[in-house]
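Shown here: the complex without one of its protein chains, the others still in place.
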Amino acid sequence: MATITTQSIPQTKTTPAEKRRLLLLMGPPVLALLLFFLLPLGVMALYTFQTGTLGGEMSWSLETYGRFWENTALHRLLWRSTIVSFQTSLWCILLSYPIAYYLVFRAGDRRMTLLTLIIIPAWTSYLLRILAWKLILGTEGLLNTFLLWAGWIDEPSPILLFSKTAVIVTLVYVWVPFVALPIFAALERMDKRLLEAAADLGSPPWYSFLRITLPLSLPGVLAGFLSVFIPTLGEYVTPLLVGGVNGIMYGNLIQDQFVRALNWPLGSLMSLVMLVALLPLFFLFRKSDQVLQ
Amino acid sequence: MINADKPQRKFSLSLGATYFALFTLFMYLPIALLVIFSFNDSPTLTFPLNGFTLKWYKALWENQELVTAVSNSLLVGVLSSLVATALGTMAALGVIRFDFRGKTLFLSVAAMPLVIPAVVMGVAMLIVFTHVGIPLTLWTVGIGHVIINAPYAMLIVAARLAGFEEHVEEAAMDLGADYWATLWRVTLPMSAPALAAAFLSSFTTSLDEFAVTFFLVGSDTTLPVYLYSQLRFPSRLPLVVTLAAIMMVISVFIVIVVEKLRKMAN
Partner (left out) sequence: MNRLTWWKLALTVSAILLLVSCDGSNENTAGSGDTAVTPDNSTLNVFEWSGYELPEFWAQFADQHPDTNVDFSFFGEDAEAFAKLQTGYQTDLFHPCSSWWQLYVDNGLVQPLDESRLQNLKDIPESLLAYGRINGQLYFVPWEWGYESILVRTDKVDTIPTSWNDLWNPEYAGHVAIYDSGETQHVVGALVLGYDPYATTPEQNEAIVQKLTELKPNLLTYWTDYTEIVQLVASGDVWIAGNAWPDTLVLLQDEGVPVEYITPTEGRMGYVCGFGIPAKAQHVDLAYDYLNAVTSVDATTFLINEYGYGAANSQAIAGADPDTVALLQLNDSAILQSTIFYESVTPEQREIFVSDWDRVKAAP
């Protein structure tokens, strides 16, 4: 991902004309962000101080906070969702690092084309790719048909579909191209001469990798990890379609609260809690992104 | 030394290439499956395959709801992408060419929609729209898409702007052109590939957006929301799959174009 540094070419004293230009240029974006991003988040935060349901009586109170505090099952679900996101992100890194490495160090001139080749599926319909995985994991799907044919199981197994594992597999599939990109970028920018120097000094390739390549690629790894981890924490579509009973994630209950329970205060509080928990990670993400540049 | 490396390199080469090939296969398998089943003559999506048919493609063409959903998505996609690109470009110009207090703050906030979980975005916007009394329509969906896409548009255009010198603009202004004319006739045309890339990137995202759209949609659906509702109907599944195959092909085309543009932009 391209980044913007906060340093710019030094300006001379800002003239009124320049001030006007800045206002005109930055005005609409800032306004849009304020009205349609910050304001909604603010109103959502305000809702947490109310109690009641849509269509019923709403009143100002801290009861919603109390309810959330007491509801330890919700906390544990948030924790379990964090684990799922973590595992997903980890697998994404493990699977895409070799790809990025191969592209940068082995693929030569064709590497951009090959990179594009992997990115293309990521830009096709998300929902439909999940549907396709349902086809693969389902009882009469590809995987079961194959396992039955190979004789490894006697009966088709529905467990592959409605489970936490199904959620992780599907999420990894959806996000892995997005992780390959930052790692690729980090490895690409690396000064290859360092490796040549190391080789000249007698360092075996695996040692150079451990001491030079890997550390230098870490900002990319971190950026990739976070760019999966943060959004998947709030995932609700994948768990809804393939998660069954055990694959349910925190995001599902937020959606539930809004659409089924009509408990907007609690839904808002749950969202806010997740946002606040993600905030430090978000700044870490910005930092790692900047280091990449 | 180099000779000693060779055998190992050859081994890693095939290992790496094999992994890459397998990986690519993994990525394309579900897509390939969808395309295969779109030609399969059977109402259910199970193996073994039944026979080649084009009837799903024909049925798709005749499905009125689907055509409406597609045109809604296209409308929202084009309009919201235009706005997102415009806003992103303006912000990029401001951030790259000017120095002002609060730039870091602005950048942090502007980057947030990129990583905020979709459910939170959708929910927050739903609350505000309902509270203010704005009915949920394609307009609210469009606004949601603008907020999602404008930050990335900004990044794409900013990367381009940072790449070439201000001197060009200064030179044009020294020759008497005013700032806005310079922007319009010099800067923007020179950034055209980035602008197009930003637009197309917003467009493809908008076309596929479900998670936030779900909360903001009214009685006029977009394609992803329509698809989701169809996922519940087993009898309509073949149609959905066929649509998927078509959309995949279109997305591939658009992505290739974006990549070419981005390469030119750098």
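By written order: A and B. Residues from 1 in each chain.
We adopt the following convention: a contact is a pair of C-beta atoms (placed from the backbone, for glycine too) under 8 Å apart; a residue touches a chain by one contact, two chains touch by 3 or more.
Because the structure is a prediction, the values reported are computed rather than measured.
*Asks:* Check each of B:Leu75, B:Val109, B:Met173 or B:Ile246 against the chain that is not shown and name the one that touches it.
*Replies:* Only one of B:Leu75, B:Val109, B:Met173 or B:Ile246 touches the chain omitted from view, namely B:Leu75.
*Asks:* Going by the contact rule already stated, which one of B:Phe26, B:Phe100 or B:Trp139 would touch the omitted chain in the full complex?
*Replies:* B:Trp139
*Asks:* Even though one chain is hidden, which residues of chain B still touch it in the full complex?
*Replies:* 64-65, 67-68, 71-72, 74-75, 77-78, 126, 129-130, 133-139, 192-193, 196, 199-200, 203, 218-221, 229, 232-235, 257, 260-261, 264
*Asks:* If the missing chain were put back, which residues of chain A would it touch?
*Replies:* These residues of chain A touch the chain that is not shown: 52-57, 67, 71, 73-74, 76-77, 80, 138-140, 158-159, 161-162, 244-245, 248, 252-253, 256-263, 266.
By definition in this document, only the chains that are shown with their structure count from here on.
*Asks:* So how far apart, in whole Å, are chain A and chain B when each is placed at the average of its C-alpha atoms?
*Replies:* 16
*Asks:* Under the touch definition given earlier, write down the residues of chain B that touch chain A in their complex.
*Replies:* Checking each residue of chain B against chain A gives 1, 5, 8, 12-13, 16-17, 19-20, 23-24, 26-31, 33-34, 37, 44-47, 86-88, 90-91, 93-100, 103-104, 106-113, 115-121, 123-128, 131, 143-144, 146-147, 150, 154-156, 158-159, 162, 166, 179-180, 204, 207-208, 210-211, 215, 224, 227-228, 231, 240-241, 243-244, 247-248, 251-252, 254-256, 259, 263.
*Asks:* Which residues of chain A touch chain B in their complex?
*Replies:* Residue positions touching the partner: 1-4, 6, 8-11, 14, 17-18, 21-22, 25-26, 28-30, 32-33, 36-41, 43-44, 47, 95, 98-99, 101-103, 106-107, 112, 114, 116-121, 123-129, 131-133, 135-136, 140-142, 145, 173, 176-177, 199-200, 205, 226-227, 230-231, 233-237, 241, 251, 254-255, 258, 264, 267-268, 271, 274-275, 278, 282-283, 285-286.
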